[in-house]
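Take a look at subunit A:
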Amino acid sequence: MLIGLYNYWIVVVLMMIGFYIVIAHGNLIKKIVGLTIFQTSVFIFYISMAKVDGGTAPILADGIERYSNPLPHVLILTAIVVGIATTALALALTVRIKEAYGSIEEEHIQEKDNQAC
Partner candidate 1 sequence: MNLSLEWMLQLSIILPMLATLAIVATGRNPNLREAVTISTCLMLFYCVINLYQGIIKGEEISVFWWELLPGLQVSFAIEPLGMLFALIASFLWLITTIYAIGYMRNHNEVNQTRFYACFAIAISAVMGIAFSANLFTLFIFYEVLTLSTYPLVTHAGTEDAKKGGRIYLGILLSTSIVFLLLAIVSTWFVTGTLDFKPGGVFDPNVDKAVASVILLLFIFGIGKAAIMPFHRWLPAAMVAPTPVSSLLHAVAVVKAGVFTVLKVCVFIFGLDLLSVLPTTQFLLYLAGASVLLASIVAIRQDNLKARLAYSTISQLGYVTIGALLATSSGVIGSSMHIAMHAFGKITLFFCAGAILVAAHKSKISEMRGLGWQMPITMAAFFIASLSIIGVPPAGGTWSKWFLLMGTIETEQWALMMVLMISSLLNIAYLLPIPIRAFFPNLLANNEPGKEQALPTFQIQEAPLPSLIAICVTTLGCLILFIYPQPLYELSTAILEYPGLAHGK
Partner candidate 2 sequence: MLTHLPILQVIVPLLAAPLCIFLRRPPLVWLFTLIVSSLAFVISILLLQQVMASGTIVYELGGWDAPWGIEYRIDALNAFLLLIITAISTVVLLAAQTSISKEIPKEKHMLFYTLYLLSLTGMLGIVATGDAFNVFVFLEISSLSAYALIALGKDRRALWASFQYLIMGTIGATFILIGIGLMYQMTGTLNMEDLSTRLPEVAQTRTVFVSFAFVIVGICLKLALFPLHLWLPNAYTYAPSIVTAFFAATATKVAIYLLIRFSFSVFGLSFSFTTLPLQILFMVLGLSGIFVASIAAIYQTNIKTLFAYSSIAQIGYMIVGFSVSTVTGLTATLLHVFNHALMKGALFLALGAVMYRIGSVQLSQFQGLGRQMPLTMAAIVIGGLSLIGVPLTVGFVSKWYLLMALIEQGWWPVAVLIVLGSLLAVVYVWRLVEIAYFKPQLVGKESVKEAPLSFLIPIWILVMANIYFGIDTRLSVQVAQAAAQSLFGVSP
């Protein structure tokens, strides 16, 4: 059982590292990096479940009987695009936040908001 599932566990650990960075860190860039890591790990998870023992890349060729499952690949292609779109938007927001608040630390931003109230 250990052999059969260990790589999923590694993926879970990777995911959680990303997730931890998102929620524990106050720096916005770090948060975004964390988000990227989180998402990339989910991609790894999807791709690893597509793998078949003895299979090859899903491009049809003569003499090959077994292919890896193409569907997760397709899904993850889409998900990667979604990921970069989110990152781009998040970075744009970060730049604007820096201009408006002069800081990209969650703490400072919230302090300034509270003062304004």
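Criterion: a contact is a pair of C-beta atoms (placed from the backbone, for glycine too) under 8 Å apart; a residue touches a chain by one contact, two chains touch by 3 or more; residues count from 1.
The candidate set was assembled so that all candidates are chains of the complex that A comes from, given by their letters.
No experiment lies behind these values; they were computed from the predicted model shown.
Taking any copy into account, the candidate from 1 or 2 that touches subunit A in the complex is 2.
Contact residues of subunit A toward candidate 2 in the complex are 15, 19, 22, 28, 31, 35, 38-39, 42, 45-46, 49, 71-72, 75, 78-79, 82, 85-86, 89-90, 93-94, 96-97, 100-101, 109, 113, 116.
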